[in-house]
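The next block holds one structure in the form of structure tokens; read it before the comments.
Shown here: the complex without one of its protein chains, the others still in place.
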Amino acid sequence: MIRSGRGGKSFRVVAILALLGAAAFPLYWMFVTSTTPSSELFAADARLIPKPSEIGVYREAFGGTSVTTWVRNSAIVAVGTTVLSIALAIFPAYALSRFRFRGMGVVGFGLFITQMLPEAMLVVPLYAIFGDLALLNTLSGLILANSAFTVPVITWILKGAIDGVPIDIEEAARIDGCSRLDIVLGVVLPLVAPTLAAAAVIAFFHGWNEYIFAQTLISDQDLRTASVGLAGFVGELSTPVHTVMAIGLMYTLPAVIFYLFVQRYVVAGMTAGSVKG
Amino acid sequence: MIRSGRGGKSFRVVAILALLGAAAFPLYWMFVTSTTPSSELFAADARLIPKPSEIGVYREAFGGTSVTTWVRNSAIVAVGTTVLSIALAIFPAYALSRFRFRGMGVVGFGLFITQMLPEAMLVVPLYAIFGDLALLNTLSGLILANSAFTVPVITWILKGAIDGVPIDIEEAARIDGCSRLDIVLGVVLPLVAPTLAAAAVIAFFHGWNEYIFAQTLISDQDLRTASVGLAGFVGELSTPVHTVMAIGLMYTLPAVIFYLFVQRYVVAGMTAGSVKG
Amino acid sequence: MASIKLDRVTRTFGTKTAVNNVSLEVPDREFLVLLGPSGCGKSTLLRMLAGLESVSSGEIHLDQRRVDQLPPSARDMAFVFQSYALYPHMTVRRNITFPLIMREFKWWFHLPIVGGMAKRKIEESPNVSDLVGRTAKILALTEMMDRFPRTLSGGQRQRVALGRAMVRQPQVFLMDEPLSNLDAKLRMSMRAEIIKLHREVGGTFVYVTHDQVEAMTMGTKIALLRDGVMQQFGTPREIYLNPANTFVARFIGTPPMNLIEGRLEEGALRIGEGVFALPPHLAAVAHGNQAHVLVGIRPNSLTIAAEGEGTLAGKVALVEHVGAESVIDVRLDHATTAHREEGEGRNEVMITESGYSDLRANDTVRVRIDLTDVVFFSPDSGLRLRPEPRGATPHPAS
Partner (left out) sequence: MASIKLDRVTRTFGTKTAVNNVSLEVPDREFLVLLGPSGCGKSTLLRMLAGLESVSSGEIHLDQRRVDQLPPSARDMAFVFQSYALYPHMTVRRNITFPLIMREFKWWFHLPIVGGMAKRKIEESPNVSDLVGRTAKILALTEMMDRFPRTLSGGQRQRVALGRAMVRQPQVFLMDEPLSNLDAKLRMSMRAEIIKLHREVGGTFVYVTHDQVEAMTMGTKIALLRDGVMQQFGTPREIYLNPANTFVARFIGTPPMNLIEGRLEEGALRIGEGVFALPPHLAAVAHGNQAHVLVGIRPNSLTIAAEGEGTLAGKVALVEHVGAESVIDVRLDHATTAHREEGEGRNEVMITESGYSDLRANDTVRVRIDLTDVVFFSPDSGLRLRPEPRGATPHPAS
């Protein structure tokens, strides 16, 4: 922490305001739009204050759709993606952080390759493979497909955090009788907990919002996720924009709740910086 | 670096092989598929070796489409997104790393909020705003929209790297006569160069692959990006899968080239760990 | 031409007071050492001088100029960090030249290619490259100007950090434990180099350390701090001979001063069963002061003696050999020691003797006291007992 004079202070205030604005605005915008009648929506001067009289749109939104089923499916997919991708990312992240070997560059390339490939590109081969493996139309198949995209990013993030764990602490654990597995699970993971929380948020949101695979690999109505359901609404010209926004806000809520659940750890990581014995 | 006995070694070999496999497989798969005639594509035993006789598919792919225009547009969007989102992320990242203030938790929340909101949700309000601001049907509008999604992630990643820059080095720069701006640009940025490179890769790929905004906000054929153009192909039932794969591989190539361009820095960051004076 | 004056300087962090009401004044060209244990506020004080911390209350003056509200770069002070804090992405040459480049800095120096050329132009201008070259020569860095800090050893990095400070030719050099990351042998030779530097480049030095040997050998003035409060300020000799309280007495000197409980009885001092006649300067202190005192005795004022008068009985607890000297810990039979800071105390006193002592643990010995340099402290306040005003002081009080 820098305790600084006047220059630093104004810099800080501006930075905070900018960030807060960026943070709060989209949610607020959604709320305002959801309470704006369609007739006013494309008016020249955009509305900036919600209209409480229009709050009934929420009752309406809940009534006509199978929102609860969608949200439940999305929750299963998001939690599954989170658990699976963290489980798969831990060991590569540890290896990248602690070992030096020829071909690290190639591995680094691999960490980005799924980001280079557009999902649309992989849908066809995945559809074929999933057909063979009987994973089509299952939530676990969707979890698997999502994890393929989150694992590299999470590996990269965890690797950075593990870099910050002093090697001495690991060596102390070896002397105390820990195997390599014991060290990773018992010493390294608790020390990177804040980053783990951040990684969980990223994986959860990816699973929650993923659209293309959810649309392609799932055809059963009962297994449809919220992102696909919502898109169905948006696509229908008959759906008024404010209803879309109302459902959208409900759709966003579980993700926000999940975030609030882990934010204690995330913020701890933001304030703590690196690990010290 | 841990120099370890037998246990560590086998662990390492397994980790490398797993990562290499994950890295190389998708590209290889695409290549194999592109040279597989449609008739064989859904055969019970999947083909694992490319068929050189079918290489002509690439000539075919180039012939019939405006691939070059798409790729040029995508490159503009991707580079623009990279530059803009890094420029916007640097200062919040620095502020989050160096200052302590009430409401950091709220800001942390803000860093994730655009990840919580599905893009589909924002398309309508963005369309309205962009209409007002005459940003519809422009590549700069698309760059702006993409940056809104990449800035939070990049802020988060840069913040982690800046945490690793010793505060002493900044204080030395203050004593030597640097303003806060000089410190950020002249001292902090060069020291987080590897992370900056990783952030650039993430932003570039996001801009390159983004689909929903590119589809909605751009209607002019000449401004269409590769992701949208490609999706058009995939949608057409008449396009044979192997042609799709061929075009997909060409589509992926610029992204790979960009990656190879910055990978020197990324790998330097992977091997170096934290900054030391 | 740069005297430093601190006037009731205080710094609080939340409810904690790191530096409490410190006032002191040193003239130009002094070598001021801020000394004390970890967490005593010495680094905070130095950082306030540099402008890296703000002052909660009080004033800092450089010559006649009040500087405590100025930004660091306007104070004309250089700072050498404990961690060296070199710029890892710059060569040694650029590290040393950096403060000079910043003097002529324009915003467009941040531009990639043009900025780099402009900086190189400054670096290669005759004035700058001369000055940098001379500095490098003094510090024996000429050979390694194009290397990067990560390729240097600890001592070389330390010298680059010194070079970056010297090249600005500041009025004041501030150094925050600059030697503590070096190994014991290198620390000794760098100590000599810094003393030489002080003599040759001039300027006022302020040096923070927790090592009393560094303070005693380098400083022309020492300010000893504890919990943010200045305990004593004076020359090394004053502080060694006339410690203001028991903390100072125990902190300065290796091994530390022994503190033994005693009783003043009509011109004599009783310790346990032993009675010692007081020399005149001590009798003056004793006069009019309370009967119970803490007697401060340096380890070299004690000797192992044969049976005899004016000695104390004890048993050897430990013998340490440090080269030419032996340190003998003796547990006294009847006297009580008062070394509170180190746990139980166990009534041990430390005695230094030159040569290799053949004593072993549990040998029975007698200890003779040379009263010449003995000092008295109040057992309640820990403060030094001084003679009544009318008495003459044998040593000037600090």
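As written, the chain order gives the labels A, B and C, with residue 1 at the start of each chain.
FYI, contacts are C-beta pairs under 8 Å (C-beta built on N, C-alpha and C of every residue); 3 or more make two chains touch, one makes a residue touch a chain.
This is a predicted model, so every value here is computed, not measured.
Summary of contacts with the chain left out: across A:Val71, A:Leu136 or A:Leu191, the touching residue is A:Leu191. Check C:Leu70, C:Ala118, C:Val213 or C:Leu359 against the missing chain and you find that the one touching it is C:Val213.
Interface residues of chain C with the unshown chain, by the touch rule above, are 37-39, 140, 153-154, 182-186, 188-189, 192, 195, 210-213, 216-217, 236-237, 240, 251-255, 298-300, 318, 320-324, 327, 342-343, 352, 354, 356. Mapped onto chain A, contacts with the missing chain fall at residues 166, 168-169, 171-178, 182, 185-187, 190-191, 193, 275-277.
Throughout what follows, only the chains that are shown with their structure count from here on.
Chain centres computed from CA atoms place C at the largest separation from chain A.
In whole angstrom, the spacing between the mean C-alpha positions of chain A and chain C is 54.
Averaging Cα coordinates per chain places chain A and chain B 16 Å apart. Counting partner chains per residue, chain C shows two or more touched chains at residues 71. Listed for chain A are residues 7, each touching two or more other chains.
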